[in-house]
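One structure, pasted below without further comment.
Our next item is subunit A:
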Amino acid sequence: NSGDDTDAQTDAEGDTTEDTSSEEGTETEEESDTGEPKQGGTLTYAIDAEPEGILNVHYYGTATDFEILQFMVDPLFTYDENLAPEPHLADWETEDNKTYTFKFEEGVKWHNGDELTVNDWVFALETLADPDYEGPRYSNVQTIEGAEAYNKGEADSISGIEVINDYEVKVTFDKARVNNLINVWSYPMNENRWKDVPVSEMLGHEFTRTTPIGTGPFKMGKVVPGETYEFIANEDYFKGAPNLDKIIVKVIDNKAVSGALQNGEVDMVPVHPTLGEEVEKMEDVELVTYPGLSYYYVGFKLGVFDNEKKEIVEEKEKYQDKTLRKAMYHAINRQEWIDAFFSGYGSPVDAPVPSNHWIAADDSDLQQYEYDPEKAKSLLDEAGYKDTNGDGFREDPNGDEFVVNFSHYASTNPTFEARAKALTQYWNDIGLQTTLEMIEGSLYYDKIEKDSDDIEVFYGGWSTGTDPDPTALWSSDALWNYTRWNNEKSDELLEKALDVEVVGTDKEKRQEIYTEWQQLANEELPMLYIAELQELQGINKRVGGVEYDVSGSNLPNEWYIKE
Partner candidate 1 sequence: MSITQMKDFQTHNLLEVENLQMHFPVKGGFFRRTIGAVKAVDGVSFTIRKGETLGLVGESGCGKSTTGRSILRLLTPTGGKVIFENEDITNVNGKRLRDIRQDIQMVFQDPYASLNPMQMVGDIVSEPIHNYYKNKNKEELKTEVMDLLTRVGLPEEAYYKYAHEFSGGQRQRIGIARALALKPKLIIADEPVSALDVSVQSQVLNLLNELQDEFDLTYLFIAHDLSVVKHMSDRIGVMYLGNIVEVADKHSIYDNPMHPYTQALISAVPDASKMGEKRERIVLQGDVPSPENPPSGCPFHTRCPKALDRCSSIKPTLKEVKPGQHVACILYD
Partner candidate 2 sequence: MLKYSLRRILGMIPMLFLISVVVFFLALAMPGDSLTGEIDPNNTDPEYIEQMREKLGYNDPIYVQYGRWISNFAQGDFGTSTKYKIPVADLIAQRLPNTLFLGVTSLIITYIFAFVMGMYAGRKPYTKLDNFIGGFNYLMLAIPIYIAGVFAIYFFSFHLGWFPFSGSVDIATNEGTLDWWLSRIYHVILPALVLGAMGTAAYTQFLRNDIIDNSQKDYVRTARAKGTPESRIYNHHILRNSVIPLITFLGFDIVTLVNGALITETIFTYPGLGQLFLSSMTTNDYPTLMTLALMFSFLVLIGNLIADLLYGVVDPRIRLD
Partner candidate 3 sequence: MSHFQQSQGKAPLLEVKNLETAFGIDGKDYNAVDQVTFHVEPGKVIGVVGESGCGKSVMSLSIMGLLPKGIGKVNAGEIKFNGRNLENLNDNEMNKIRGKDIAMIFQEPMTSLNPVFTIGYQLEEVLHNHFKISKKEARQKVVQLLTAVGISRPEKIVHEYPHQLSGGMRQRVMIAMAIACQPQLLIADEPTTALDVTVQAQILELLKDIQRKNDMSIILITHDLGVVSESCDEVIVMYAGRIVEKTDVRRLFQEPKHPYTELLMGSIPRMDVDTDQLATIDGMVPSLKNMPQVGCRFANRCPKAMQECTEVTPQLKENEYGHEVACLLYESSRPAREVSQ
């Protein structure tokens, strides 16, 4: 749904951020139904947003492109249903979370016949760290020792990488972190094929655009850019030859989704929640839902950030009163709202971590801000927001007019306006006069990021990756801490959760700290956590062998067409 959220990157309902670094897991719950999967057949897989066509895992920018790529690339490791990494192309070992030894699977073949070696991965890491590299992934190698020097051109190689043999490599990071592994770049790049292409030309190269290769279960066939991509079974796939002969990935407009599913033109397609009910009714189609990793929120601008100094330099007064924020939270009927605008394919969240994430705090540890307008009103009364002049709306404690200015991003999708409007109505109903401004999508986050004055209370969404660390979005020195929530305790907790000294390799410990942090966020409410959504996939019943969990689908080589 390209027209859906223009700011794709942050809005979880879009095509965007099924976490990109997490691929399906090798573990599979065995197919419950038929015994033997059938061989052969062509599956049509649709994506409902236009891809950019960067078919190179090292360069791509949108999740849509990755949806295409997923059929032909393999990472070193994948994630299980608990989002814990597990070996795929390689296994690893570490003592101290600083130095890792990777051991590659032997006999894995690239689609062009070359054999996969550690050099291919090293080549990828060096490409990402290259000064000429134009993609967005430098941060995935930055933490390797010596990467920065290499990036500045001060070194010929990355000092932290030490190739032991064709199948073994040792990587040293600049310091011990709990998340060094999941943060590091995990895709190889065929050195043999790419070595003569200067890094600056890689992005525009035909290997990126039309003839990409990987080690994955399918090979790229014909490409009609922006429209259709053909994948052919890789019979030599190291996890076993695929059942299907072909997968056709077709780009369709989101308005065509249900029609195409209905008449069997496509076999698999991601479905927008609003379409869920309709798809559910279709006879030949199964609607598969699985938990997503994103959440929506209503943020309050609490301060102003200085990007040079990397700190919050000023406090904004208007919404500092926590009681006010709590009252606004209680005013929202989240369940009703989710039912109305997402056809119920979602549920309220109480903290900024999707409930399926392993670090998510238990419901019992968090306050539930259930819909209670009376309570909201009394909270407001208590905080001094009373209607003193009898106009039906509350004034602020000083008796001055108080208007909540709420912003939401605009696109052609009319439900955006409606759902935003619905939120303002909740607040109006408890006597808080609220205005709504729909801001053009491409500007929206820019304004928020720059702490523009016309942004006060804003709607937004974040999607979290497999890495549970919320630092980039929550620490007080982070640009993307949009609320400018400046809380020492929070910063401290976030830091602690990453500290190897504190948590070591202990998942429990980490989760404990994160729970504490979530409790803090749940109490302080720099933002009102609204909802997490389910991911929906419409699958024709003739397709078998497809499994989804929070980490995504199983490997497509296991998919098949029933007769």
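The rule we apply is simple: contacts are C-beta pairs under 8 Å (C-beta built on N, C-alpha and C of every residue); 3 or more make two chains touch, one makes a residue touch a chain; residues count from 1.
Regarding selection, all candidates are chains of the complex that A comes from, given by their letters.
Everything quoted here is computed from the prediction, not taken from an experiment.
For subunit A, the touching partner in this complex, chosen from 1, 2 or 3, is 2.
Only residues 2-3, 6-7, 9-10, 16-17, 19-21, 50, 52-54, 59, 61, 134, 136-139, 203-204, 209, 222, 224-230, 248, 250-253, 255-256, 259, 263, 307, 411, 440-446, 449, 462-465, 472-473, 479-480 of subunit A touch candidate 2 when the two sit together in their complex.
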